[in-house]
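One structure is given below, represented as structure tokens, and several questions about it will come after.
All protein chains but one are shown in place.
Right, chain A next:
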Amino acid sequence: MPTFWLVVFLFALAAFGYIAGRARALHSAGGNARDLHSLPAYYGYNVSLTALVPALLVLAIWLLAQPLLVETQVSRMIPTDAIPENSTLGLVMSDVRRVAEGLDIAVEQNALTETEAGSIRTEFTDLRGRLGELGVALGSDVRPEVLKAAQRYRVINSTGHLLMTLVVGALALGGLAFSYLRTNKDFRARNVVERGVLALLVLAASLAILTTIGIVLSMFFETINFFKLHSWTDFFFGGTWAPNFRGDSELSILPLLWGTLYISFIALLVAVPVGLFAAVYLSEYAGSHVRAIAKPLLEILAGIPTIVYGLFALLTVGPALVSIFGRGSEGLLGVEWMAGATSVLTAGLVMGIMLIPFVSSLSDDIINAVPQAMRDGSLGLGATKSETVKQVVLPAALPGIVGAVLLAASRAIGETMIVVMGAGAIAKFSLNPLESMTTITTRIVSQLTGDTDFASPETLVAFALGITLFVLTLGLNILALYIVRKYREQYE
């Protein structure tokens, strides 16, 4: 039975459990729902949840664990001398899986019987040819030990699957029977369901947290692999980024970090004043009609995909800047400072535009949180609106605004598409904003796209770059949250 039908069966059982549990509870109270401890539906939920939840959990764990177990079992069957030169156990195992899948398809399409699939030998059959006819292309002829492993793989897998179906089915039926028998009019079904809901919510919250930890750990181990191949002093303190495939790459984060921070700085230089002034206008000056139109319009900026901003940088802002600062005597300023459309200024300007709604929306919320009594107090003393904003509202909102700016900064540092398209690809230290530079995120993209070999430092450096970036933005976020939280306490 395929897993899909097993899941369908579980849900059908749960639906049946709901009806049965509800009916039994009502019956035990003699049909009078008021004699029940809980509403009749709770008894139904209780029965269907006990039937469904443990079975589904076991199913999920089993589906995750079985491939791992089968893998270790089967990989033991492959002797070390069966692994060809310049190959690894992992590659052989992927051959094994491929052959096993091919056999499955062959059985499904009746090209082979189940017994044939279990007993054929490469010595007598051209398995590669036969599977090729069925649309399963194999890279090389099937070697005997691979075929044997594949057949073993299929056997273990199908036993495991059968066992799983039985265990899960039994668990569901057992759960159903257990809570069905417990159902009577004094059973506190409502409290049990309440605990079930709590458990569900806790599970959802912990999944999100565990995923984060998982991401960090996976990056972390790859980073360790990288540092085994490449010296960490060069990575953190070297001055050159020059990957090559001769094995003597210089992979230092500093030029990339410089580009990242420089572009982010320019982006903030654009986004903070514009965003902040927009927020002050919207929250202090704009009438309700203007606000109702302007605020959503501004927030549309936040909904534009960053790749579109990237196009904007490449096709509009870059050429516009070139026509001002470049082209020699044909340019607006008659200077030759800028050669190509990609530059720190291009990426910074466009990223600044992207961050405007981020800064303005957060600042607007924070400015609105300043109590009206503050403004009244200032206006009541004969201050004008701008004096009130400058001397009372903004100082009161300052910690929150700093938090908003830090959050925007961490967005800027992690931004990828705009810099991929607008900033260029040259890693260097320079103060000239009209030159093209590159950032950490751009280099991660270029190190991991195309043909990659996950054993070379040139590829693995992406993980080290990624985790550094993560630590950087995490630090900024924590600082921002700390400041914002501290600010909140002020008015409570």
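By definition in this document, contacts are C-beta pairs under 8 Å (C-beta built on N, C-alpha and C of every residue); 3 or more make two chains touch, one makes a residue touch a chain; residues count from 1.
Throughout what follows, contacts and distances are computed from a predicted model.
Novice: For the chain not present in this complex, what protein name does its UniProt entry give, out of "Sodium:proton antiporter", "Cytochrome c-type biogenesis protein CcmH", "Phosphoribosylformylglycinamidine synthase subunit PurQ" or "Phosphate ABC transporter ATP-binding protein PstB"?
Specialist: "Phosphate ABC transporter ATP-binding protein PstB"
Novice: Could you tell which one of A:214, A:273 or A:377 touches the chain left off the display?
Specialist: A:377
Novice: In the full complex, which of A:120, A:396 or A:427 touches the chain missing from this view?
Specialist: Candidates A:120, A:396 or A:427; residue touching the omitted chain: A:396.
Novice: Which residue numbers on chain A touch the omitted chain?
Specialist: 287-288, 371, 373-384, 387, 391-392, 395-396, 490
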